[in-house]
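Here the complex is missing one protein chain, while the rest keep their positions.
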Amino acid sequence: MHHLSKDMQACIYECLRCYQTCIGMASQHCLEQGGKHVEPEHFRLMLACAEICRTSAHFMLIGTPHHKHTCRECAEICSECADSCERIGDMQACVDQCRRCAEQCRVMAA
Amino acid sequence: MHHLSKDMQACIYECLRCYQTCIGMASQHCLEQGGKHVEPEHFRLMLACAEICRTSAHFMLIGTPHHKHTCRECAEICSECADSCERIGDMQACVDQCRRCAEQCRVMAA
Amino acid sequence: MHHLSKDMQACIYECLRCYQTCIGMASQHCLEQGGKHVEPEHFRLMLACAEICRTSAHFMLIGTPHHKHTCRECAEICSECADSCERIGDMQACVDQCRRCAEQCRVMAA
Partner (left out) sequence: MHHLSKDMQACIYECLRCYQTCIGMASQHCLEQGGKHVEPEHFRLMLACAEICRTSAHFMLIGTPHHKHTCRECAEICSECADSCERIGDMQACVDQCRRCAEQCRVMAA
C-alpha cells in the first residue's frame, strides 16, 4: 500500500486496532463481567463502534473519496464510545484506543 | 440475479434473514432482557451466527465456489444457535429462522 | 423485529436488497462484461455502495441512533452509484435498486 499517504495509513491502522479492541472487549470482557458492562446502550455502542471502524478502514482501502464521511462518523462514534467506556470503568484500553482512532479519523475527515 | 439457481437464491434469502434475526435479537431483545440472555456463550453464538450468515450470503453473491464450505459451516452454527435459543426460551423467532437457514445451507453444501 | 417502525423496516429491506444487487452485479456482471464495467471509478463505487448498504442495515438492526448518519451517507453513495450505472449502461436493475435505496435512506436520515 505504498501509494497511500502516511495519514491514511495511520488512520487505517487505528481503525483496525479500534475495531479489534471494541469487538474483542465487548465479547470477551463485557459479556464476562456482566452488570453495567452489558447495559444495552453501552454494549450497542461497542458494536456500532466496531462496525464503523471496520467500514471506515474498508473505504480507505478501497480508495473511495467517501472515506471522509465515514471517518467523520467514525470519529463521532469513537468519542462517544470512549466516554461510555470511561463511565463504565475498567475499560481503559478501550478508552485510549477509541480516543486515538477518533483523533486520526478527524485528520482524514478534515 | 437471474443467473443464480433457485436453491442459491433461497439460500441467500435465508442467510440474510437469519443475519437480521440474530443481530437484531441479540442487540434489541437479549440485551434488553439481560440475565441468561446475555450469558457469554449464548451471546457469542448469536454474534457468530450473524457473521457467518452475512459471509455465506456474500460468498454466494460474489460467485465463488468456496460458498459450499461457508454454507456447511453456516449450517453448523445455525443449528447450535437454534439449540441455544431454545434453551434460553422466549426466542422462538430466532429458533425457527436458524433452523430454516441451516436446512437451506445444507442443500448448498451438499 | 416487530418493534421496528415501518419506515425502518422498509429501509433495512432496501439496504440489504441494494447490497445484494451491487456486490452481485459487480462480481458477476461487471467482471464478466469487462471494458467500461471495470473502470476503477465505477467498480470502486459499486464496492463502496455494497459496503455502506450493509453497514447502514447493520446500524438499524443493532438499534443505534447513529443510523441516521450512515443512512444519509448511504443515500449519497447510492445516488452516485445509480448515476454511474446509468452512464455505463446495461445495468438498469442496479440503477433502479440504488434509487429506491437512496430514497428510503433519505427518509431515515431526516
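Annotations
Going in written order, the chains are labelled A, B and C, and every chain counts its residues from 1.
Everything that follows uses one rule, which is that a residue touches a chain if its C-beta (ideal position, glycine included) is under 8 Å from a C-beta of that chain, and two chains touch if they have at least 3 such contacts.
Computed from a predicted structure; not experimentally measured.
Only one of C:47, C:60 or C:77 touches the chain withheld from this view, namely C:47. In the complete complex, the residue from B:10, B:48 or B:93 that touches the missing chain is B:48. Although one chain is not displayed, chain B still touches it through residues 40, 44-45, 47-48, 51-52, 55, 58-59, 62-64, 66, 69-70, 73, 76-77. Counting over the whole complex, chain A has residues 1, 3-4, 12, 16, 20-21, 23-24, 27-28, 54, 57-58, 61-63 touching the chain that is not drawn. Chain C residues in contact with the hidden partner, per the touch definition given at the top, are 27, 31-32, 34, 38-40, 43-44, 47.
Throughout what follows, only the chains that are shown with their structure count from here on.
Rounded to whole angstrom, the centroid-to-centroid distance between chain A and chain C, based on C-alpha atoms, equals 23 Å. Across the assembly, chain B contributes residues 27 that each touch 2 or more other chains.
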